[in-house]
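Input: one structure, supplied below.
Only one protein chain is missing; all other protein chains are in place.
Should a chain be cited, it is by its letter among A, B and C, assigned in written order, with residues numbered from 1 in that chain.
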Amino acid sequence: MSGNSFGTLFKITTWGESHGLGIGVVIDGCPPQIPLNEKIIQNMLDRRKPGGSVASTSRKEPDEAIIMSGVFNGVTTGTPVMIMIKNKDPHSDAYKKYADIFRPGHGDISYHAKYGTRDWRGGGRASARETVARVAAGAVAKALLDKENISICAYTVELGCIKAIERNLDVVSKNMFFCPDNDAAVDMEKRVKEVKSKGDSLGGIVEIVAKGVPAGLGEPVFDKLDADLAKALMSIGAVKGIEIGAGFKAPLLLGSENNDPITPEGFSTNNAGGILAGISNGDNIIIRVAVKPIPSISIEQNTIDMSKKERTISISGRHDISAIPRINVVCESMVSLVLADHLLRQRALR
Amino acid sequence: MSGNSFGTLFKITTWGESHGLGIGVVIDGCPPQIPLNEKIIQNMLDRRKPGGSVASTSRKEPDEAIIMSGVFNGVTTGTPVMIMIKNKDPHSDAYKKYADIFRPGHGDISYHAKYGTRDWRGGGRASARETVARVAAGAVAKALLDKENISICAYTVELGCIKAIERNLDVVSKNMFFCPDNDAAVDMEKRVKEVKSKGDSLGGIVEIVAKGVPAGLGEPVFDKLDADLAKALMSIGAVKGIEIGAGFKAPLLLGSENNDPITPEGFSTNNAGGILAGISNGDNIIIRVAVKPIPSISIEQNTIDMSKKERTISISGRHDISAIPRINVVCESMVSLVLADHLLRQRALR
Amino acid sequence: MSGNSFGTLFKITTWGESHGLGIGVVIDGCPPQIPLNEKIIQNMLDRRKPGGSVASTSRKEPDEAIIMSGVFNGVTTGTPVMIMIKNKDPHSDAYKKYADIFRPGHGDISYHAKYGTRDWRGGGRASARETVARVAAGAVAKALLDKENISICAYTVELGCIKAIERNLDVVSKNMFFCPDNDAAVDMEKRVKEVKSKGDSLGGIVEIVAKGVPAGLGEPVFDKLDADLAKALMSIGAVKGIEIGAGFKAPLLLGSENNDPITPEGFSTNNAGGILAGISNGDNIIIRVAVKPIPSISIEQNTIDMSKKERTISISGRHDISAIPRINVVCESMVSLVLADHLLRQRALR
Partner (left out) sequence: MSGNSFGTLFKITTWGESHGLGIGVVIDGCPPQIPLNEKIIQNMLDRRKPGGSVASTSRKEPDEAIIMSGVFNGVTTGTPVMIMIKNKDPHSDAYKKYADIFRPGHGDISYHAKYGTRDWRGGGRASARETVARVAAGAVAKALLDKENISICAYTVELGCIKAIERNLDVVSKNMFFCPDNDAAVDMEKRVKEVKSKGDSLGGIVEIVAKGVPAGLGEPVFDKLDADLAKALMSIGAVKGIEIGAGFKAPLLLGSENNDPITPEGFSTNNAGGILAGISNGDNIIIRVAVKPIPSISIEQNTIDMSKKERTISISGRHDISAIPRINVVCESMVSLVLADHLLRQRALR
């Protein structure tokens, strides 16, 4: 129990279900005197909002953030910042027919095993909608990191087997898939439309880069920076894999190839992904996450119901074809939260 | 600071440096009346001991575990179990020449940035030797899991670009690389010898399978079972990537291919790797970790010293050519620790 | 930072300021299938509401609890329960005149030292109004304890030097001071009126008894049951002292007098207050807390302002004359939270 908090000093606790009254987050440990208002949060939330791309659901959620506490006269006070987003367009009735069936690829069956009960409306707490709270918190973490000139950017490097060849971060915000390769983005759109028409879904890979992270963040031996980043990102529902720097390519290299030579100007290469022995080394932090295809598909699937009887299911509700690109800002938020937390932890050392 | 603890209820705290007086672990939260003695721990430690394969260091450490507390009349009492392993064969002098140089691929430079000081003897706290404490704790976790018929096994599926084709777990303990494919193990040995003769090093991939895990372990939304596993494994020094189930293959699949159909007898496939929405689903849990090549190589490398002057370094001390296979039992231990912790967390629910 | 959470498994995180949009609590770790609705919470909140006695403020707060998440079909789901109470009647303008003055006995000066900024409206986060969140959470803890036949009752044993002689728990709810001695309650009312007319304030002593607590709750050596109770109660703003069982009388006894003899039927006396070596022994748990007089008084006091200049202050806002009896249900709630948490921790042992 009690797994809904994240962080040690910059600590967040989220609450809410997909079709309940709302979703929110308490940020406990944000330093005082950080400029904060609803617009700052809204800008991040808007990047996660449904409707941004052909890949996303038709559910209409304005996702309006309300700061309920912790801000006075435009700055944080040091006390808990609670941000709430009300649910406006749930359509719970559409889920009634699945109330006694376990949807394949979803947490229905595992939640049932865990709790013996579950809120079946829109996936309840297991819905990707919970990530709205992560993004709201991420916006606050970013406000803190901004002051230290640390920036984080997540972008799509693969979607439905279409790979981005270029890494042009300038075009990331210029296409609907937050892809650093405009040509690839065009192909991605085609691929999404094609799969959508068949009632199927897609996965992909998101890369996150953090720039300006000072050397020295991360704690030996369990709370290593990469360990905390791995947890942060793997805790996002659709993520099935994480790699830092060379990642799964590292096993293919010799030590003499994988080691990053050190020069007075910095590292010659960055196979380490900016982290050595779990502590940031001053170079860019680079992470990639594998995102599985959305499990909700209209293609018929075999499953069972709560009485263990065989059933088939075809899911016709409103959902994304791919978690990408809406998941990108969620990844960015989780990385921001980890960095904000370790920044504060490191301050305590001095 | 204070990142040397792991777990919520089955909680461990490790201490010690490579060349200090010893290494150890306090296990706080082990239930009472679990049969435990030094032999149970020693059996696990022996699997990590140097000298088991051509890939490992010539450092001679008997790695004898002493149970200092928490066990009375052959069973745990519920109070902290402290297990200590003294360092017997450090040879610190061999490291003196590197005291002011940052070894590429090592934590020397990041530790220095973090603390402004560091114990340079054998890598200090950043040495892979710290994992001896993880294995000692893992042995205790395994003793607890045994009672629930949960078993965990780690094996080598890739080493120096040699892939295991078979997954015959019966042969894992029969070759020096803990490889489930005896033919591949023969090729791995050749590869290791070849690279060793050149003063270089290798990486690989370890797969871990946990069988008998009941459905329902894992906590939404941050302490998901896979999130905690990812952190646990990424906290091992040499690990640069983690994947669960289909992992980085999942983005290549359609939703209709990736979803595991559910039948009254269980799941037809296991792309989920035994975890849905962060909670175990009763199927085998399957994880793979990418292990980077050992950074200590005798081939000359470019680096800098503490005064930021250019230097070259050729590391001639005693070290492994590859973290595999000694890392395997460390992976097994970390997975055991996560499962033991979540098992206790789930008990509190009932 | 991040001190707004309490508990290990039954964990709460509170947020909100006296004059912000509202106050609330996230309860993370409540087991599933506990019957819960707003009425259960409201009943507890009503006992804390202003206006119940001559000692309390004229601020009109309906204190209506809204369950925002974690409850479905009348029972908890195992996911976070967020309970929110909106602020309806703040009157912040009344506090503007104190915005740059440090009120004696209040946290104004220490908050300013800590954060360099503060929400001066009604005391902000330091206001006793934050306890509304504790009581909402306490109601949920009580719902859990009810199932185990554990009951907790707090009552006034001293107010403004008037001591309750009797301990008749049946009359506690029958007088406005929640006093187990009706005659003393009459004297307390007189005393309160007299002091109120002089613009001064009063303190007192609250006793809390927990019945039906099974032996075995509490964790050696730091998370002892009495240690966690002491923290829980001392964290309430007005509390300046805690004693368990014989408490400050214990130093006056000989060991032969203080030890509680054990018989097959239980303990002959209860100087231990139901706790031995930090673990419940099955007897009633008995605690007393010293409550200081309310610091807001209309009598003129010497103080300084933010520029360190001498000032006088006479506080004429709406406040209680005494934290008792409104604090009683807060004490009851904090004890309930500790017991619920340790109950779950003990379950994990089995």
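We adopt the following convention: a residue touches a chain if its C-beta (ideal position, glycine included) is under 8 Å from a C-beta of that chain, and two chains touch if they have at least 3 such contacts.
Since the model is a prediction, treat every value here as computed from it, not as a measurement.
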item: Contact with the hidden chain (one of C:Ser2, C:Gln42 or C:Thr79); value: C:Ser2
item: Sites on chain A contacted by the missing partner chain, in the whole complex; value: 8-9, 31-32, 78-79, 220, 344-345, 347-350
item: On chain B, residues whose C-beta touches the chain left out of the figure; value: 1-5, 7-11, 13-17, 20-24, 26, 28-33, 66, 68-70, 72-73, 75, 77-82, 84, 114-119, 121, 124-125, 344
item: Missing-partner contacts on chain C, residue numbers; value: 1-6, 14, 102, 104-107, 109-111, 113-115, 125-126, 130, 158-159, 161, 195, 200-205, 214-224, 226-235, 237, 240-248, 250-264, 268, 271-273, 275-282, 290-297, 299, 301-304, 308-310, 345-346, 348-349
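Keep this in mind: only the chains that are shown with their structure count from here on.
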item: Centroid-based (C-alpha) most distant chain relative to chain C; value: B
item: Chain A-chain B separation of Cα centroids, rounded to whole Å; value: 26
item: Chain B and chain C, separation of their C-alpha mean positions in angstrom; value: 46
item: In chain C, residues with contacts to at least two other chains; value: 8-9, 31-32, 78-79, 344
